[in-house]
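Only a single protein chain was left out; the remaining protein chains are all shown in position.
Up next is chain A:
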């Protein structure tokens, strides 16, 4: 007779049962104190990163491109125990973990945390090396989507992803078209030292936080019309851009720190770094943010000055911009920059319109 049957027959539990019950109770009481449980996607701020942004896989990529898929997988299997070196999104992810640790201290039972998901095109076999690397660096990434070549967009939606970072601009473009905040990252050669204790995220204004409606006016009608237009429609909020929701998510977590009186050493700090001119076009931006109920910690209006020098003073873990010109400028001075492929800025390079019709011919 099984223990279950014995108990069902209404008999008294004998000493065997007591042992079983005791052991069961022991396992029930055991909480995983080492690694906390990942939060539910609906509550968390989900950040999806690709394997190539999290880790430096430049050499492996070369093997894939030169020698094909089979050789690539074999190569990864051979080097399985060698952890990857950190990639361009690594400092950002580490900083997110720090914020999570602080949040857990203040709100031990809350699920409003950052949740990192690894979304990669890689084959499941490469997963072992990825897991080894993640454990080597003590990252808490428990959720993986190894799509083995398929598009990850559906999974992004299922996880209610708040931000998707990848090196593949096509995937990023697809994600943006599906309404997911997303940006392409690039390898950065010389990186500045970043803060260990504070996550810093810098945003461009137009076509990143806001829609590109104003940028269209600048490109097609010139700066004066732009200033007039902005002044006239000062009180009409701009439409939202692809990364507005991510700023919102960050703001939600910031408020949790403010509620516990930690405004001064809040571990999340946001920056607006815009080429707009303050007196001529700044009012609409500030009023738009206010109408959305969003705050930004620091606002820098540059009136056309280069963003690079100011960004190295800020030292953000990531800087989002829609124009490659600014991304390149930031990277030259060592700032980690991510390109948001949205809006009319994509059709222009350094102020000149790119004629894409020739390319198609």
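By our rule, a residue touches a chain if its C-beta (ideal position, glycine included) is under 8 Å from a C-beta of that chain, and two chains touch if they have at least 3 such contacts; residues count from 1.
Simple rule for what comes next: contacts and distances are computed from a predicted model.
From the set "Cytosolic 5'-nucleotidase 1A", "Dynein regulatory complex protein 1", "Ubiquitin carboxyl-terminal hydrolase" or "Anaphase-promoting complex subunit 5", the protein name that UniProt assigns to the chain left out of the figure is "Cytosolic 5'-nucleotidase 1A".
When the whole complex is considered, the residue among A:227, A:292 or A:325 that touches the unshown chain is A:227. Across A:301, A:319 or A:342, the single residue that touches the chain missing here is A:301.
Within the entire complex, the positions of chain A that touch the omitted partner chain are 221-225, 227-229, 232-233, 235-236, 264, 272, 277-280, 282-283, 286-287, 289-291, 295-306, 309-310, 312-314.
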